[in-house]
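A single protein chain has been omitted; all remaining protein chains appear in their positions.
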Amino acid sequence: MAELMKTIGIWLSAYFTLSIFSFLYKDNPFYKLAEQIFVGLSAAYWLVYTIYNILIPNLFNKLFTDFAHNWILLIPMALGIMMLMRMFPKLEWLSHYPMAIMVGTTAAIAMLLAFQSDFLSQIAATMVNPFKFSSPVDIVGTILLIIGTICGIYFFYFSKKQEGFYKIPSKVGIWFLMVSFGASFGYTVMARISLLIGRLDFLLRDWLHIIR
Amino acid sequence: MSEDINLTKTLRERRIIFLLLVLAVAIPIIFPFSLKTHSTPLTEKAFNLIESTPAGSPVIISFDYDPSTVTELQPMAIAIIEHAWRKNHRIIAMAMWPQGSQMADMAFSEVQKKFGEEKVYGVDYVNLGYKPGGMVIIQTMGRNLKTVFPKDTAMNDYDSIPLLKNIKTIKDIKYVVSLSAGDPGLRDWIMTANGKFGIPVAGGTTAVSAPGFLPYVNDQNQLSGLLGGLKAAAEYELLLGYEGTASRGMNPQSIAHLLILALIVAGNIRVWRNRKKEKMAKEVNNG
Partner (left out) sequence: MKSKIPQLLAFLSGLVILVAAFIPHTPFGMFEETLTNWFMIISSFAILLGQSSLIQSNVAKITQKAPNWKYHIATLVSFGVMLIFGLLWGMENTPGILGQGEKLAESLGSKPFDYLFEYAFMPLSSTMFSLLAFYIASAAYRAFIMRTFESNLLLITAVIVMLGRTSFATILTSWIPDSLHFLRLPELTDFIMQYPNTAAQRAILISAALGVVGASLRIILGIERSYLGGEK
């Protein structure tokens, strides 16, 4: 029975795969149906995991098994219920309270960590002596790294109009950004093609058994 | 009328391009050729982090991705789990994406086939499941891991799991590997686990995100190695000495890249010819 169900499952997967691919020709009922099924499955998946991975172990289980030590969890539970009030227009204002706590917490954590990790550490990582390297490639590369970082940051400085001589570092910054975008495009192509390889591999190997 | 003709021509061109792409990917899958992949410093750095960590060390692998990126990240997950198990590291799996928990189970099942009964759940590995919140959760893990994960996915209590016996906070972890398809993911681990708690972090990302994480591979050791995309997964498999799904995927990847380059050249030739025609037509009109 399990083998039969596995075969049915593979055919179901192939059906969904080809339904989505059919969109490449043009929009059609098979694609529309597959798309809506995907939305429904995705939402339910997330809900089930939220219930079993968070609400039960982190909230309900603690409240029901050891209320005396965990009664304070009633507060986030109440805040969570207030969040759900967003569905009702007259009570929507209640959802602003838990939203404010979440936004305030995230903003503070993000600010501290971004400043440490994306500002201070990155500046420290740029302050490298290029001539400590023995290889000329590394020396040239490190000099490019320092110039590129400074000019790139200068490009994003909008508080003063960049004209005349002050336009030059901005121009250099743009060149470095273009190189970076080109590299990103190359990697993006790699990523997208990889996704297609996965699907075609499934169709040819698991479904059609053309390859073993 | 001419607009309709142009639209038909555009549609026809698109469909030809799509068909060419399918052939460029399918044919090398059916008829593979042997071309070697070589490892790069970024992959080797991640490899060396795991290689140099002593046996018995508790480590975290965070599965921060969903099935849409399974082709790139699942082979990385399988390779890293195998490497960690070869080194007898004790793996704590968790996820900041809901589907990550299931991807973790699938990866463990796959690697378990090679190790058989040698690796025991609860002793050598555990799946703590999904928690939302990104850097907020990691920050809380820095104070008390049990508060975040009171139970594992099988609903076993934290205290009943042998692997977690001496692990109170994330500071007891020797390294973190985040397999990340976006946000929350690797950036949160770098900022929090490494930035705040000083724990070595290595990352596996989709190729799309990889260029953006390179600044973290620096003298400050914010990132101890980065696997970017299918090629990096193939490189890791090479370093471990086996040919998995990632290595097999490099053939169609290479041919598809050549096709994309050919399309770029063809597109530029088309535009150049159109410009030349327009220029000649303009000269005729003026002349």
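Each chain carries a letter (A and B) given by its place in the written order, and its residues are counted from 1.
To be clear about the criterion, a contact is a pair of C-beta atoms (placed from the backbone, for glycine too) under 8 Å apart; a residue touches a chain by one contact, two chains touch by 3 or more.
Nothing here was measured: the structure is a model prediction, and the numbers come from that model.
**Q** The complex has one chain that is not drawn here; which of the drawn chains does it touch?
**A** Even though it is not drawn, that chain still touches A, B.
**Q** Please output the residues of chain B touching the missing chain, sorted low to high.
**A** 13-14, 17-18, 20-21, 35-38, 40-41, 66-71, 99, 101-102, 105, 127, 131-133, 136-137, 139-140, 143-144, 147-148, 152-155, 211-212, 214-215, 217, 229, 231, 250-251, 253-254, 256-261, 263-264, 266-268, 270-271
**Q** What does the interface between chain A and the hidden chain look like in terms of residue numbers?
**A** 1-3, 5-6, 8-10, 12-14, 16-17, 20-21, 23-24, 32-52, 54-55, 58-59, 72-73, 75-77, 79-81, 83-84, 86-87, 92-93, 95-112, 114-115, 117-119, 122-123, 125-126, 137, 141-142, 144-153, 155-156, 173-190, 192-193, 195-196, 198-199, 202
Methods note: only the chains that are shown with their structure count from here on.
**Q** Measure off the straight-line distance from the CA centroid of chain A to the CA centroid of chain B, and report it in whole Å.
**A** 12
**Q** In the complex of these two chains, what residues of chain A are touching chain B?
**A** 24-25, 45-46, 49-50, 52-54, 57-58, 61-62, 105-106, 109-110, 113-114, 116-118, 121-122, 124-125, 128, 180, 183-184, 187-191, 193-201, 204-205, 210-211
**Q** Hey, which residues of chain B end up touching chain A in the complex?
**A** So the residues of chain B in touch with chain A come to 15, 18, 21-22, 25-26, 29-30, 68-72, 98-99, 101, 129-132, 135-136, 139, 148-151, 153, 155, 190-192, 194-196, 206-208, 210-212, 215, 218-220, 222, 228-231, 245, 248-249, 252-253, 256-257, 260.
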